[in-house]
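Missing here is one protein chain; the remaining ones are kept as they sit in the complex.
Presenting chain A:
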Amino acid sequence: MGKRKFKLDGNTYLLLITILLFVVMYAVGMIVFQNKGFGRLQVFLNLFISNAGLIVIAAGMTIVMITGGIDISVGSVVALICMLLAWMMENKGIGAVPAVIIVLIVGLVFGVMQGFLVAYLKIQPFIVTLAGMFFARGMTAIISQEMISIKNDVFLSWANANIYLPFGGIVNKKGVMLYPYVYPSVIIAIVILIAVYIMLKYTKFGRSIYAVGGNEQSALLMGLNVRRIKLKAYILNGFLCAIGGFLFSLNTSAGFVEQAKGFEMEAIASAVIGGTLLTGGVGNVIGSLFGVLIKGTIETFITFQGTLSSWWTKITIAALLAFFIILQSLFAKAKEKSK
C-alpha cells in the first residue's frame, strides 16, 4: 500500500458542504449585489477584518469541542477582556502593552479554573462554562456599568495601522490607486490559526486531544493522562479567548457590559458548521475558519441589503447551526447502521 487512499467519509463531506456553501453564498452575493461592489477584494478582506477575534475564538472552541467539551462562556469572557483593557488603560493609566499582557493572564486563569472543574471534578462542561458565562458578564458589570471607550494612542495605532496588499488595487473616481488593506489583527489571527492547525495535526499534544475526544476510555488505556490533556485544552482555549477578545477590542475600541452577546453561539456555530463533531474526536480549525467566513458573509448580505434588522444574523446563524447539527446527527445514525 504505497499511496494513501483519499477517503470520503461523513466528516469530510461536512467540510466539503461547508466550503461549497461558502462559495455558493459568495457567488450569489456577487450576482445580487453586483452594482454595489460585492465582488471587490476589499469586501472579502473585510470578512477577516471584522471577524479577526472570532477566528481565534472559534479555533479555541474547536480545540475544546474536539475533546468532547464545550465552552459557552466565550462571549462573556470577550466582554470582560474588552472591559478590562478599556478600564486599565483609561481609568488606571496602565500602558497598552502591560494591559494586554494582564488580560492574557486573566484569560489563562479563567481557562485554568474552568479546566480544573471540568477535568478534575468531572462536572459537565456546560454547567461549568454556563456559570463562567454569567460570572464573566457580571464581573464586567462590576468593573464598570458605563461604556468606556479606549483613547490610548498606542492601542489605537495598533487598531488603525493599515497594511496594504501589493496587488488587487482599483482606481477610484478621483483617479487615485487604492490598494486593499488589512489590519494587524487579521495577520495575528491568521498566524494563530495556522499555529493551532499545525499543533493539532503534527504535535503529540494535538493528537492526544483527538484521542481523548474520540474515546476517553481507550485514551486512558493507551496511557494518556486524560485529565491533564483536558485541562490543557481548556487553558489553551482560555488563552485563545483572551487573544480573541484583544483582537475584538481592536475593532470596537470600547468596553461595555452588553458587548459580544451571543458570541458563544457564533463560535460554536462556526466550529459545528466547519465540521467539528459535538460528540468530540473530529474537527479542524480550517473548517471553523470557513464557518466564521459564512457568518461574515451573512452579515455582509444584511449590511448590503440595508433594510433587514441585525437580528436576522443571529436567527440565520441559529438556523444554520440547527441544520448542520441535524445533518451531523443523521450522518452519525447512518454510520451506526452501516456497522
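The rule is short, and it goes like this: a contact is a pair of C-beta atoms (placed from the backbone, for glycine too) under 8 Å apart; a residue touches a chain by one contact, two chains touch by 3 or more; residues count from 1.
Note that contacts and distances are computed from a predicted model.
Enquirer: Any idea which of "ABC transporter permease", "FAD-binding protein", "2-oxoacid:acceptor oxidoreductase family protein" or "Short-chain dehydrogenase" UniProt assigns to the chain that's been left out?
Expert: "ABC transporter permease"
Enquirer: Decide which residue listed in A:Ile19, A:Leu41 or A:Leu130 touches the omitted chain of the complex.
Expert: Only one listed residue reaches the unshown chain, and that is A:Leu130.
Enquirer: Name, in rising order, the residues on chain A that touch the hidden chain in the full complex.
Expert: Counting only chain A, the missing chain is touched by 70, 72, 117, 120-124, 126-128, 130-135, 137-139, 141-142, 145, 257, 262, 264-265, 268, 278, 309, 311-312, 314-315, 317-319, 321-322, 325-326, 329, 332.
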